[in-house]
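Then we have chain A:
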Amino acid sequence: MSAVTKLFGSFAALNGIDLSVARGEKVVVCGPSGSGKSTLIRCINHIEKHDGGSIVVDGCILDHKAANVDRVRREVGMVFQSFNLFPHMSVLANCMLAPMLVRGLKAVEAEEVAIGFLRRVRIADQATKYPSQLSGGQQQRVAIARAMCMRPKIMLLDEPTSALDPEMVKEVLDTMMELGARASVDGMTMICVAHEMGFAREVADRVIFMDEGAIVEEGAPEQFFCQPKTQRARNFLSRILH
Partner candidate 1 sequence: MLEFSIMADALPSLLKGAGLTGRLAVLILLLGMTIAVPLAYARNAQSIWLHGPAKIYILVVRGVPSLLQVFIVYYGLGQLSFVRSSVLWPVLRDPFWCVIIALGLNSAAYTAEIVAGALRMVPKGLLEASQALGLSWFQTQRKVAIPLAVRAALPAYESEIILTIKATSLASTITLLDLTGAARLEVSNTFAPYEVFLTAGAIYFCITTSLSWLLRRFEERLSTDHRTGERSAKKLQPVLPALTNH
Partner candidate 2 sequence: MTADWVSGYGLQLLWGVVTTLSVTLMALIIGTVFGISLGAVKIYGAKPFRYSAEVYTALVRGVPDLIIIYLIYFGGTVALTKLTGRYVDINGFAAGVASLAFIFAAYASDIFRGAIKQVPRGQFDAAHALGLSRRAAFLRIILPQAWRLALPGFGNLAIILIKQTSLISVIGLEELLRASSVISGATRQPFLVYSVTAILYLIMTSFASWGFRHARIWSNRGFA
């Protein structure tokens, strides 16, 4: 990803982002609200169209051609802040939809895969329920399973815990840590917007700090949290830690 910019009208949400993430690397992105974190990861699977610079995902250049976009999206999974489960489908149907439509799996195979991942996020017993019948934490775990069912090479997570009530944060963080541990085994790349230090320390290979649409600082988690180099990062950390 080099010199990427994204404009909303005349406002630059991303302003010359240079970033490369190695295969299997796990990156945590943090920064103040409105700094462009969501915009950054939404550009990676072209949910948001970047206006300048170039993005290469898994060897595929993200120009705005439909074929390339489809190829990238097939390999990139995403978990949203607000879950975005499909309310008119059961949990199981949510997880089976994309493998069947995009990967062309048969219903039986898709169900097998879906049940497998639902079991991993410990929610297989709720498979026939509708999303609205689940708690926020359960919904987010379903969303993680849904993304995993596509067996993505790259996983994008946008503040998966910030819309949750405090008592549900832990169950989702645990799921994410497990996901991180698995990722190391499978060689899955993870890019996660998160503010939880414990999680970042445990899982991340690298922490990226953004402000005003640019990457201000990056480094190993220990170094970033204990000895931030820039004033802006220090201010930010003192606010989230206090």
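Following the convention adopted for this analysis, a contact is a pair of C-beta atoms (placed from the backbone, for glycine too) under 8 Å apart; a residue touches a chain by one contact, two chains touch by 3 or more; residues count from 1.
How these were chosen: all candidates are chains of the complex that A comes from, given by their letters.
Here the structure is a predicted model, which is why all the values come from computation and not from measurement.
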item: Touching candidate - 1 or 2 - for chain A as found in this complex; value: 2
item: Of all residues in chain A, those that touch candidate 2 in their complex; value: 42, 45-47, 70, 73-74, 76-78, 80, 82, 84-88, 97-98, 101-102, 130, 132-133, 146-147, 150, 156
